[in-house]
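Removed: one protein chain of the complex. Kept in place: all other protein chains.
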Amino acid sequence: MFRRLRASWRRLLATLGGDLHGEREITDELRSHLDHHIEDNLRAGMTRDVAERAARVHAGGLGQTVEQVRDRRGLAWLDSLTQDVHCAARSARRRPKFAVVAVLTLAIGIGTTTALFSLVYAVLLNPFNYEGADRTVNLSLLTDTGAPQGVFLTADQLTQLRRASVVEDAVATDAFGMTLTGGDLPEYARTLFYSLNGPGFLGIRPVLGRIFTEADTLGGGTPARVVILSYAFWRSRFAGATDVVGRTVQLDRTPYTIIGVAPPGFGGDILVPLDMGSDPSHAWSGGMVRLKPGTDLSAAQSELQALMTGFAAESPQRFPPGFRVRVSRLIEGRRAASFALPLVVSFAAAVLLLVVTCVTVSVLSLARGAARLRELAVRQAIGASRWRLVRQLMAESLVLALAGAGAGIAFAYWGTPRALKWLPPNSFPDVAETVYVSGPVLLFGVGLALLTSVLSGLSPALTLSRRRVGGLFQAAMVLVSDADHGRAHQVLVAAQVAFTVLLLAGTGAGVRSLLALLNTPLGYDPSNVLVVSANLPLGSYREWAARATFFEQLRARIASTPQVDAAGMSIYGGVPPRMGWRSLVEVPGRTVPPGMHPIVHRVSPEYFAALRIPVLRGRVWSAAEGQRATGVAVVTQGMARAFWPGADPIGQRIHVPELARSSSQFVLAAPGADGWMEVVGVVGDTPNIGLHDAPAPAMYVPHTVMLGDGAVFAIRTTGAEPLALLRTVREQMQAISPGQAVAQARTAQDALDAGGWARERFVVFLLSGFGVLALVLAVVGLFSVVSFSVARRVREFGIRLALGARRTTIATLALRPLAWSIAAGLVVGVALSTVANALLARWSIGDLTDPVVLKVAWLVHKFNEIAAADGFVPIEVNPSAGD
Amino acid sequence: MSKQDIWQGTLALMVLKTIELMGPQHGYGIARRIEQTSGHQLLVNYGTLYPALLKLEQEGYLTSYWDTSDNNRRAKYYKLTRTGKRRIEKATAEWEQATEILARFLSPGEA
Partner (left out) sequence: MVTLGEVLIALRGLEKSYPQGSGRSWVLRQIHAEIRAGEFVSIMGPSGAGKSTLLHILGMHDAEWDGEYHFLGTAVHALKPKHRSELHKAHIGFVFQSYHLLDDLTVAENLEVPLSYRDVGRKERQARVADTLDRFQIVGKKDLYPGQLSGGQQQLVGVARAVIANPQVILADEPTGNLHSEQGREIMELFTRLNAAGTTIVQVTHSETNAAYGRRIIHLRDGHVVQPEESQVHAAQA
């Protein structure tokens, strides 16, 4: 038996390797024969020529032999395989009920697993369809405290970097929004800037037109005004028009020519050449480097360290003292990101569900096998070997699995994009563009089908093919229990219960963690708040006063709109659950512990009213103070506790060096700003570094202290649906500044969703879905097992009923053999959950061994038993006639 | 029975017997040995040998594996299975019986 299995396996491998009829093997064998012969001839003293010829003549025709052997070998097994598959398809057609249930069950398992795999593949396994993506690294700097920081280079330094010996090529990049005018209202376009070699570096093969290259200059190093549209933007903004190439668009009031459309997967809305200028004071992020093939990371690291140290001597202000160069593969960033673990956990859950579906189909096939014992016995009686029966049964499960895979993959193909629409954008990067059932995913699906056919078919095949012919032809035998059969069933049921418990435990844990998330006090009121961001056209309002006035005009105009209750403003950072950024601070008379960087958030005084953040002590600065950029600050309760424990924070002074001078061309510090702030009030904490972490100590300062080139408005409505106000708000902005676009508009609730609620909900939704499906499958499986055992004992039960037994008694009788399986399954399931819990401890989800979770699992199985017990009554009994 | 069949049938027995005597052998070794034993009256070429080996393997009388031969070449070795051994006993008996009967026909005087 195992010899045959091994031989078939080898043949299958040969087939998969393209050696359908063992042709390569036989050719090898004949070649070796000939070589041996020639060697003998040589040893006998012939010259090589003669030796070869003699051997050839002696051996006879090679081609013909290969053919003969191929016929014998290939066709025999192909022939019986086609026969088996044909027969399997026929039997499925003649018993459609079983086939439909089995195929649907497998389709669920394969479909969900494939769908999630397509996500995993697009997000984690192959997210960068760049050329040489595996050699592409992110270049960053680590400060002496270990904090990462970007690399900024001048045009000249980039040229040097590109010439470094370990470097194949490098690009400078930047990303911010530009305003696209020409439509009904101005529109915001997420713009990716690349040095002219960028599109070539990334290996973008345009679906329309061409990419820009180093030839696209206006002379003197200034790049041409050209733009490549991203695939998604081309579809949404230009309706996929094929004649976009050559059209002119206005970006920040400057005409640009569309030269091409990028394929999916490159992100952003548009790609524009980065103008690095020749001014050495201009620096650009030069973070993306492709190493030469075969370069190892540490070699690259040390060479680039030397290069960067040279750059640091030229422009010390852009390199922190004592920095170290860090080189990390692109993919590492992806895998370390916050979405990676939930995704992997969901995928694991889908795999678990797939296993449950396989076990279910095993149980079903086994139960159906009870009705087929006669057929199988007849087949053995007319000469089928056990091996042959196993093959036939495996062919049947293969047919079911392939049908299931077909349905499942179709389901994944159809369902994945739809399911992803439920997610707020950016839950997973760029999925909308790249997640689809691609070649590798399809291959994965087919692989799953093969795997499931083995998983779901092998155990029934081995059990059913066991030789037990004799008794089956005796009438009395048909209903008598069969120990082997029973044991296989019990093990399968136990496995099914165990995996279901594991899935349910996961679901329960997920639900609890979501609940915990939802129950966390927010410290503000996210309902009825519209959040709108607006960016200044590149290079406009370069004077602090003009910019401050312009922003305030916009804010006031919005605040005066009917149905608007309050309108606050902030610079960058926006609204909870993420806002501001960590800054270095100094407090007179205290040493701030290293690593203690509070969040500094720049806002207008109305911000607190708009978000309903409570003022606990002191006051918020006045509008007039705000206009003058007075050095005042409001701190959160957490900050007060961390920085001035036991002391009154009001009146304390704090220095934020970052706010003393403009750090880049995009921000404007207030004239005379020195970074000193006096604390005037204390407000409540709100989430500011994401929903999964407790709020960090934070301080609010007037936004005017350091103006950015964009502002975020938090607009509280008087109760109207926030997004319904969007058009009015856009028109108000137009009235002040024609051509002013809204970069992003969403509600504060959306921000919460994007900050993790939605992803968490999605994962919990998936897990609960899987849990419920597994439960249903467990019921289906138990039902079929119970009906199987009832069918075997129908006469006994009939007699007992006739003697006055109650139905519940019979149900207990019918279920007793399964009680042990269920109990064993529960125990194993709980044990597995404990192990999984240990593995998942890193993820902030609930405890899988939580007694509540297990209680739920236990209850569900109680319910299961009852359902199964009730289900046995309508079973048809069909005692077959024997000889 | 055609001529080919007889040849195939007896060749199978020769192959099995050769492997029984010599232990696991590759195709070339088997061919040489048969030719030697027959005093070079038989010529065994690919076309007769390899289909016969494959048939015996498919019938479960032989198994095969790749290995390096004495002179350090890769070669496919054939090994007798337990069924194969039984097959030899049975076939030998049958063969003896058949030749004996045939002998009686061919030289009736001696009977």
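Going in written order, the chains are labelled A and B, and every chain counts its residues from 1.
Operating definition for what follows: a contact is a pair of C-beta atoms (placed from the backbone, for glycine too) under 8 Å apart; a residue touches a chain by one contact, two chains touch by 3 or more.
In this text the structure is predicted, and so the values were computed from the model without any measurement.
Participant: Using the touch definition from the top, which of A:24, A:90 or A:727 touches the missing chain?
Facilitator: A:90
Participant: Sort through A:126, A:385 or A:438 and give me the one touching the missing partner chain.
Facilitator: Touching the chain that is not displayed is residue A:385.
Participant: By the contact definition given up top, give the residues of chain A that touch the hidden chain.
Facilitator: Chain A touches the chain not shown through residues 1, 75-76, 79-80, 83, 87, 90-91, 94, 374-375, 377-386, 388, 467, 469-471, 473-474, 881-883.
As a convention for this text, only the chains that are shown with their structure count from here on.
Participant: Quick one: which bits of chain A touch chain B in the complex? Just the residue numbers, please.
Facilitator: Residue positions touching the partner: 3, 25-26, 28-30, 32-33, 35-37, 39-40, 58-62, 64-65, 68-69, 72-73, 76.
Participant: Considering only the defined contacts, which chain B positions touch chain A in the complex?
Facilitator: 26-29, 31-32, 43, 45-47, 50-51, 54-55, 58, 63, 69, 71, 73-76
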